[in-house]
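Heads up, one of the protein chains got dropped from this complex, but the rest are sitting where they should.
First chain written, first letter: the chains are A and B, and each begins at residue 1.
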Amino acid sequence: MRTLFFLLEKEFRQIMRNKGIVRLLIIAPVIQLILLPLAADYSVKNISIAVVDNDHSTASQRLIGKITSSGYFKLTGYTGSYTAALSMVEQEKADLALQIPAHFEKDLVRENSQKLYVAINAIEGTKANLGGAYLSSIITDFNDQLRVDWHTTGTATTSDAPQITVAASNWYNPYMDFHLYIVPAILVTLVTTLAAMQTAFNIVQEKESGTIEQINVTPLKKHIFIIGKLVPFLVLGIILFTLGLLVGWLFYGIVPVGSFWVLYISLVDYLFAMLGLGLLLATYSTTQMQAMSLSFFFINIFNMMSGAFTAVDSMPGWARAIVQTFPPSHFIRIMRMVVLKGSGLSDILYDLGAMALIGLVLNGWAILNYRKTA
Amino acid sequence: MRQLITFIRKEFLHVFRDRKTLLMLFGLPIAQIVLFGFALSNEIKNSRIAITDYSKDAVTEQLISKIASSNYFDIQRTVQSATQLEAAFKKGDIRMAIIFPADFANDLVHTGKATIQVIADASDPNLATTITNYITRLVGDFNTQTALTAGRPLQILPEMQFLYNPELRGAPNFVPGVMALVLMLVCTMMTSVAIVKEKELGTMEILLVSPFKPIYIIISKLTPNLLISVVNLFIILMLSAVFLDLHVKGSILLLTFDSILFILTSLSIGLLLSINAKTQQAAMMGSMMGMMLPTMLLTGFLFPIENMPLPLQVLSNLVPSRWYFIIVKKVMLKGLGITAVWKETLILTGMCLFLFTISLRRFKIRL
Partner (left out) sequence: MPSSATPPVITTDKLTKRFGHFVAASELTFQVAKGEIFGFLGANGAGKTTAMRMLCGLLKPSSGKATIAGFDVYTQTEKIKRRIGYMSQKFSLYDNLTVSENIRFYGGIYGMNTAAIRTKTAELLEELQLEKEAKTLVSDLPLGWKQKLAFSVSIVHNPDIVFLDEPTGGVDPVTRRQFWDLIYHAADRGVTIFVTTHYMDEAEYCNRVSIMVDGVIAALDSPTRLKQQFGLDNMEDVFYELARNAKRKAD
């Protein structure tokens, strides 16, 4: 235990001495956490629409008015030719094109039914999905209004069909604030990068400079050495996380609904797993370049697949199974549940257990692989 | 010239000797394309929901079976009380709860109107919006169907057509995004670290006192990374054609040209980083901590740029991958030609020249 003290003293001295690294480790993530949520806004509100109005009737004008005043759409083109509108979609000047056919109003009255044509740029699937959904609900609304209005003016027949409406309410985030969703996830990705990569680097640096040889001939126990390497990054991770929560509160007004204890218990569990990964990568690397390549590989895949920016739920089963082995996917879930919904320990037992299990496997593997005696 | 070739050969040896670095160089793009291509999707399916039916009449039964048969939803269970509902939300078991009030049938029969209560877990706002929309549409369809049988008038039926990506797959969006992301980060990191490593080892000094011109040192450092990146590019294109059925619709030549331009730009950024970094660790941290997330977010493939606050939109203009992403989408997915991407190409050219000149100049000063 005494040797551990000396080891930790040395590690902290080395980390603190390198001002540039400390700055990168703490300040860069904090700045990113302040700025990036602004960039990660997926609340769909600026869907650009090109309207092809071949009808020029009161009805078509009313529909266009309804669409532009909805707040979701931005009218970026108003032409008479469908090809022109399509080419606007092609040029990315419009996300979707709506065609109101000629004689729309007249035929609607005459034939009692009319079609509208909507072409959506579906490369960005989410936007397409949401855009299409919004537009169709606006059209349905419009349809209902039309029915009521024309009914009162006596142009159409009455209908006795029943009307079922949906009253939707949004829990946990009633104003649909996207920041509430994304800030916890960005915080997790930042902690991930710090924990896994720095641990790997730090150990590999000792390998590269040869000091690890010196340590290996001392009576220092393997596990003490490893603990000495992990603890500083555990502490740094906790500091960064705490700063991150502060940033979330100061800049985005996010106050965790759940208990801080639950958050920090999960954080330590998570860091245990990620530090284990860093350790494991270090045992497989002999140069810093390798450590970087390996950690970049994993961190990049974690960032993209752990549900921070993409939905795990819509992945196929096999992919969901793979994602289960990624510690960040569990921690991101926990963060969102605890911060937004106030979930308690009993709600997150599965994720906590999964992270602990992954942590045990990674650390165990790393210790087996890290040998003092070749 | 001879010197240069010798030197370039040495650089290649450095790169190819190190299998683990190769894993990142080639393994990462492959793994990402395959994983992301298959796994990431924007279509929200199988959302777990709970249904509570206090009315239990013919209409609610019909509606429930309609919901159950759609593949958007996965009915988990029937929740009886509000506390149970809250618990299910907190555990993350369900995304949405649908409640048919007790007087649902009664209202429908007597007033012709009834309301379904829908509670969405908005901790994921997009998911909440999307599945609420699904339900609204489903109920709307149901209304229309009953209306049609009852002879409902004045039907406006929107006909939706999804262009370029009719099945709403994730791949068409992610492949260009991953291309931009991987090429940019790999180029930047490889270059900066390779140069700083020579600085750290002191071998750079040896090169600098040799009659070898600084520009040659730079060229020989960049060549292997350039070639590797081009190979990577073709691997990505091949994989997406074979596995994801995403073919280059436009001109491959144009795509390659713009890609090389983009790669050169990224290499120049790496060069600039290496001039400012003293240790490998600093270079790596600079490119990882400093660049990974901003590149991911400001390229525009995860989040729409037009939603960002103005300063960030302006900032995103400085990210080369943003322009490259647009080029790839236009050329690869839409099959457009140079007339559609000349502006982006020009911007990339400008960036590339600017960065390369600056780093060249700074590099000389340091000698």
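Just so we're on the same page, a contact is a pair of C-beta atoms (placed from the backbone, for glycine too) under 8 Å apart; a residue touches a chain by one contact, two chains touch by 3 or more.
What you are looking at is a predicted structure, and each value in this text was computed from that prediction instead of being measured.
A.B. asks: In the full assembly, spell out which visible chains the left-out chain is touching.
C.D. replies: Per the touch rule above, the missing chain touches A.
A.B. asks: Consider the whole complex, including the chain that is not shown, and state which of A:Glu111, A:Asp149 or A:Glu213 touches that chain.
C.D. replies: A:Glu213
A.B. asks: For chain A, which residues touch the unseen chain?
C.D. replies: Missing-chain contacts on chain A: residues 2-3, 5-7, 9-10, 13-14, 17-18, 209-211, 213-220, 372-374.
Criterion: only the chains that are shown with their structure count from here on.
A.B. asks: Where the CA atoms of chain A average out and where those of chain B average out, how many Å apart are those spots?
C.D. replies: Taking the mean C-alpha position of each chain, the two centres sit 11 Å apart.
A.B. asks: Inside the complex, what are the residues of chain A that reach chain B?
C.D. replies: Against chain B, chain A makes touches at 20-21, 24-25, 28-29, 32, 35-36, 38-46, 48, 86, 89-92, 108-109, 112-130, 132-137, 139-140, 142-143, 146-147, 150, 156-157, 159-174, 176-178, 180-181, 186, 189-190, 193-194, 197, 201, 205, 284-285, 287-290, 292-294, 296-297, 299-301, 303-305, 309-311, 313-316, 319, 322-323, 333, 336-337, 340-344, 347.
A.B. asks: Touching residues of chain B toward chain A in the complex: what are they?
C.D. replies: For chain B paired with chain A, touching residues are 18, 20-21, 23-25, 27-28, 31-32, 35-36, 38-47, 59, 63, 87, 89-92, 95, 108, 112-130, 132-137, 139-140, 142-143, 146-147, 150-166, 168-170, 172-173, 181-182, 185, 189, 193-194, 197, 278, 280-282, 284-286, 288-290, 292-294, 296-298, 302-304, 306-309, 312, 316, 326, 329-330, 333-334, 336, 340.
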